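Of the protein chains in this complex, all but one are displayed in their positions.
Order of writing sets the labels: A and B. Residues in every chain begin at 1.
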Amino acid sequence: MNIVRHNPHGRLLCDAVEYNGLVFLGGQVPRDLSQDIKGQTADVLQQIDALLAKAGSHKSKIISANVWLADMRHREAMNEVWSNWVDANNLPCRATVEAKLADPRMLVEIACIAAK
Amino acid sequence: MNIVRHNPHGRLLCDAVEYNGLVFLGGQVPRDLSQDIKGQTADVLQQIDALLAKAGSHKSKIISANVWLADMRHREAMNEVWSNWVDANNLPCRATVEAKLADPRMLVEIACIAAK
Partner (left out) sequence: MNIVRHNPHGRLLCDAVEYNGLVFLGGQVPRDLSQDIKGQTADVLQQIDALLAKAGSHKSKIISANVWLADMRHREAMNEVWSNWVDANNLPCRATVEAKLADPRMLVEIACIAAK
């Protein structure tokens, strides 16, 4: 079984790894840190869509997700964007906790595991 | 290979997902937030038992767990309840870190991956 790796960043990490019918996505973070929580969440989910497509998967095949919020008070607004994005007939399981992220302006980070 | 999803909550997430011999449980949280860390941990583990049963698995088949504690000083008390619950002959690997959770009264959240 092959391990397929997508989008290497320097000598540090890559964005997505395929192995044995599973696709693992590392913690995706917003590109535009000037946006509010809704904009940053949409930005992250857009990147997840692109990575899943690249790895031959799709949001309807997400199994499990981890959401880290810089401020738990943003949960409702994040959930609103998430709910409109996620496949209502194929809901993943999820854990959502608060954590300080790499940049103080960064409000949300999402990692997930999907089926191919 | 089919993806089987259990207990959808609104348009948001589900509690457990089966895929390819693995069972993924999202972050389970206590139902009764008036309890102390021991009561909340027992509550969460009871829910994990029920979800694993529903997905055709069992605590003796847990592979990996993530424990988030709202206050790391509760680690010993959580571990006491965990130790009495976990299958001593089939210990999972685990990561335990502190994180603020969805409700200020919520003291513990646990996610895990099990074999079927």
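Keep in mind that, in the parts below, a residue touches a chain if its C-beta (ideal position, glycine included) is under 8 Å from a C-beta of that chain, and two chains touch if they have at least 3 such contacts.
Keep in mind it's a predicted model, so treat the numbers as computed, not measured.
Undergrad: If the hidden chain were put back, which of B:Pro8, B:Gly39 or B:Pro92 would touch it?
TA: The missing chain is touched by B:Pro92.
Undergrad: Which positions on chain B touch the chain that was left off?
TA: Residues of chain B in contact with the hidden chain: 20-22, 61, 63-65, 72, 75, 79, 82-83, 86, 88, 90-99, 113, 115.
Undergrad: Determine and list the chain A residues touching the chain excluded from the picture.
TA: Those residues of chain A that touch the unshown chain are 1, 3, 5, 8-17, 19-20, 24-27, 66, 68, 99-102, 109, 111, 113.
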